[in-house]
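Of the protein chains in this complex, all but one are displayed in their positions.
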Amino acid sequence: MAQPQQSEGAETGKPPLRVGMVGYAFMGAAHSQGWRTAGRVFDLPLRPELAVICGRDADAVRAAADRHGWAETETDWRALVERDDVDLVDICTPGDSHAEIALAALAAGKHVLCEKPLANTVEEARAMTRAAEEAGERGQLAMVGFNYRRVPATALARRMVAEGRIGTLRHVRVAYLQDWLVDPQFPLTWRLRREQAGSGSLGDLGAHIVDLAQYLAGERLAGVSALTETFVRERPLPTGASSGLAAVDAAGTGQVTVDDAALFTGRFASGALASFEATRYATGRKNALRIELNGERGSLAFDLERLNELSFHDGTEPATHSGFRRILVTEPDHPYLEGWWPPGHGLGYEHTFVHQARDLVHAVAEGRTPEPSFADGLQVQRVLAAVEESAEKNSVYTPIAA
Amino acid sequence: MAQPQQSEGAETGKPPLRVGMVGYAFMGAAHSQGWRTAGRVFDLPLRPELAVICGRDADAVRAAADRHGWAETETDWRALVERDDVDLVDICTPGDSHAEIALAALAAGKHVLCEKPLANTVEEARAMTRAAEEAGERGQLAMVGFNYRRVPATALARRMVAEGRIGTLRHVRVAYLQDWLVDPQFPLTWRLRREQAGSGSLGDLGAHIVDLAQYLAGERLAGVSALTETFVRERPLPTGASSGLAAVDAAGTGQVTVDDAALFTGRFASGALASFEATRYATGRKNALRIELNGERGSLAFDLERLNELSFHDGTEPATHSGFRRILVTEPDHPYLEGWWPPGHGLGYEHTFVHQARDLVHAVAEGRTPEPSFADGLQVQRVLAAVEESAEKNSVYTPIAA
Amino acid sequence: MAQPQQSEGAETGKPPLRVGMVGYAFMGAAHSQGWRTAGRVFDLPLRPELAVICGRDADAVRAAADRHGWAETETDWRALVERDDVDLVDICTPGDSHAEIALAALAAGKHVLCEKPLANTVEEARAMTRAAEEAGERGQLAMVGFNYRRVPATALARRMVAEGRIGTLRHVRVAYLQDWLVDPQFPLTWRLRREQAGSGSLGDLGAHIVDLAQYLAGERLAGVSALTETFVRERPLPTGASSGLAAVDAAGTGQVTVDDAALFTGRFASGALASFEATRYATGRKNALRIELNGERGSLAFDLERLNELSFHDGTEPATHSGFRRILVTEPDHPYLEGWWPPGHGLGYEHTFVHQARDLVHAVAEGRTPEPSFADGLQVQRVLAAVEESAEKNSVYTPIAA
Partner (left out) sequence: MAQPQQSEGAETGKPPLRVGMVGYAFMGAAHSQGWRTAGRVFDLPLRPELAVICGRDADAVRAAADRHGWAETETDWRALVERDDVDLVDICTPGDSHAEIALAALAAGKHVLCEKPLANTVEEARAMTRAAEEAGERGQLAMVGFNYRRVPATALARRMVAEGRIGTLRHVRVAYLQDWLVDPQFPLTWRLRREQAGSGSLGDLGAHIVDLAQYLAGERLAGVSALTETFVRERPLPTGASSGLAAVDAAGTGQVTVDDAALFTGRFASGALASFEATRYATGRKNALRIELNGERGSLAFDLERLNELSFHDGTEPATHSGFRRILVTEPDHPYLEGWWPPGHGLGYEHTFVHQARDLVHAVAEGRTPEPSFADGLQVQRVLAAVEESAEKNSVYTPIAA
């Protein structure tokens, strides 16, 4: 059997944090990179160990283990969560299985990292949060994977908001624009089916921007008014993947059962206004998560397509010399930058997962609840539910349940 | 008496178009520049003549006439609209007097150019439109001054949409962001009082973006869902301007009676989704009218702060070499560019008024209804009314009255 | 006879400044716009009067007069400079006639505005400067038209450098990139013939950037090392324009006798390093005059294709929050902005000529030597001569003659 890939040399004497990961697709690859790299870049109190990876297809999961550096494999996640040599379960599956796996892992005494969205329904998320809080009393930690909090530029933005650099908040405008559904011939993958994905752009992209907006604002949304739309309602089935689909017609197409786009406006608790847009139909926008915050003393703006930059306008300066400045977030005292490269040598998307691993390892070592917690994930879920409710009720302003 | 300033030499034999302008503040200066310059840059069928300018204060209007090149002055707009030597009345006053002046001018047989918004209420706008249509049968023209249709980049965008370059429309996102109210000590000017301005950012900025969005889309909004807010409800009175305000308190402050910001989402007739934001609290954004259209075949984006540029993504190209391109809209075959400078030599804000004058002169000479017509202005007013209605009714989706 | 177009009402009692302009092509149109508009926007001590315009073809110049608002015409510039009713001669012809006209105008007691480059040779420029200095003692003013000093953003940059905001200068990098010669079939216009244009991109574009770099730096170049190149040495003759060309071959083509591109590096008197590039072969760059200054305390950057913006990096700020900021140069206290529009409402290329007219009118009224003087123009010519000398001498570093 292969040696487990370790993110820190065995001889260092650091205690290990043995990770078991469920799922090995896009998120699995990204999380693997995070676990494998965190201890190479940062001084960590524990040594993350890529112990076990789990997937239903034995050959495929073995190949994934080799590719990504996991020591062992399982084909049943129930077996994985019960293993004694696993300290933390990292859930990288589609949203419909999050609740079941997380509840089992918490029950088995493991720490849990769960990909976003926390769940497909508020009910599931509520149960998970309750379980996490109880487990927390036993010293177990649970975190949800809103990785975009861990871009250095967004973390810097949060720090600047907390320092009062933009003052009383007036506006937050956020959009998460992608374009991979523009072509009506793009196939009906699991992300377009409600039973697996829960919702469409709303749960996938909207969850990210709701979390990020509230995190940066440092406050929660009070209510929302929403429009959603499914532009293309029927799509060809993916090759060799028809089984399991609810409705397959003769032409080999199936129904899209989630939203293609979601627009909503809202009010923060403080009275600030917010606008949100999540879509997969913004032709030419590949991964344009954009957020701007306007406060009485300044403004901040960020675009994920240029993730090493943060725009800042200092409204307290004389207008003569003021303007939005482009901070290249690569300085040694910027968040997460202590371990990386000299100024101007940018990071990429996957680094958010390295930072997520770093933060979670610290939380485990120090025994403190990590952020975002399952409770944070539940609250995002409540916002998404209010969005869906408003959209169903003719866009009427819908308060977020507390 | 001074010779009237002419936009084309008298000896050319071209018939004149004698303009009488009411109002001489910001818009008056901008329109003057337009009338004065149009015939210097473009080959016009008529010779615009800056005949009479009107304002209540005789000295001030005389000074304005000298400054801006108007031959004569009036202190009563009723006198101006009755003058035989005026062919066209150009209304540059606040919105509360648009209807009265326009109706009188149309009744007096004049062509009319009316600044936006067409009126402060749908009722006024309806009456004006009816009068304009009747006058139209007598050969009189009426146009509303949505000048942002006449930025070369927006006109090019319209042409490209009409050519099918972006295909079926999916999304329109528009924001008009300014920041001049961020300071709570900014005084209570007429623009902050409902009785004169009709509404706040909605009528001032929102009217522009509703018109521009519909113009570029080539279709109309079907309904909207809206939030509005007044962040700062009490402001100091402007120096020497307390009289006439409804409510002046002991501290020398007064109530802000209009919206500070308006957010709304909507659906176009075709099913495309739209989001709108108009605010005067976007710290650091000075005149950021931004619009993006996403269609099945491409996308277009524009920012008024960089008005010589149009961003275009051609979605029909292979992804390998595609991306948003920055078209510098200064080529000879771009709209309005035939009269200006070589490629790369940009235009500014005021040129929209030169282009507006050009287009209106052509319409008058050719006897065809100019765009945007009063009917277009009325329809914008209906959208604004639906926004206000939705905002009052808990953001419920509100159809636009036909 | 038509009334002269006035930039300020006759009844104001302001004394006139009667302008006679020679040439009416691109620069003639731009200067006309400047003279016509300056008094409409700024409070001027004198009233510019578009008195006489001169060109060799009587019909064409009459048409130009009508188009641009000039009262009278001449077909012989010698007649124009002798007219008693002309106070200032504005020279808008190609460079080969600058010296002769300027010398005659100065001899006739006129103020002179001469388009850049001041002349085609150092000898001519020296004679012009000497004549201007002698005329200066008689109260006559002479200015050279480096209009890019009068973009608000460049004027602000100059002010900031003078205030010490960038500290000791280390680097100046400048490029003026156009692309109108990329096509080898573009015809052989006067700008490509040494006998009329003096040089190619060097005199046309290089003169602008040498002046602007020295103006912004606040110091002069000490020496240069240069490469020049003519990429396409033979071009088709312009239609109907073969006469007067030195060498026309059977195929209807002629020799390009000027440089297509000029690259040079140099040292400023202070020891700062500079690099320059002037070309008409930068495909896709339409009018990209870009300049960046790096000093010990900060940096400034400007691009003429975005002329309402100035980039500023304040090196004295903590690195954590610093970055290049984009100053939108449209604030009331920015240079030249007192007369224009509210913040964010940008200006265009031609406004530089309005500002040039404003500054020259003030200089005339106050009797002080305007900047840039003919001596400044001569010094630029000396730099260009050193560039040509270095290019001929294998790029050897060539000091600028004092």
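A, B and C label the chains in the order they appear, each numbered from 1.
Here is the rule we go by: contacts are C-beta pairs under 8 Å (C-beta built on N, C-alpha and C of every residue); 3 or more make two chains touch, one makes a residue touch a chain.
Predicted model, so just to flag it, every value in this text is computed and none were measured.
Between the chain not shown and the residues A:D66, A:D183 or A:E366, the one that touches is A:D66. Residue C:A261 is the one among C:M160, C:A261, C:L337 or C:I400 that touches the chain missing from this view. Screening B:A30, B:M160 or B:L216 for touch with the missing chain picks out B:M160.
The residue touching the chain not shown here, chosen from C:S299, C:T330, C:Q356 or C:Q379, is C:S299.
Within the complete assembly, residues 2-3, 5-6, 8-12, 26, 30, 32-33, 36-37, 40, 65-69, 178, 180, 285-288, 304-308, 328, 330, 341-351 of chain A touch the chain that is not shown.
Those residues of chain C that touch the chain absent from the view are 166, 170-171, 173, 175, 177, 179, 182, 184, 225-227, 229, 231, 261, 263-267, 271, 273, 275, 277, 279, 281-285, 292, 294-299, 313, 315, 322-324, 390, 394-397. Touching the omitted chain from chain B are residues 156, 160, 165, 309, 312-314, 319-328, 331, 333-334, 343.
Rule of thumb we're sticking to: only the chains that are shown with their structure count from here on.
Remark: the per-chain Cα centre closest to the mean position of all protein Cα atoms belongs to B.
Chain geometry summary: the mean Cα position of chain A and that of chain C are 55 Å apart. A separation of 35 Å divides the Cα centre of chain B from that of chain C. Chain contacts: chain B has residues 285 touching two or more partner chains.
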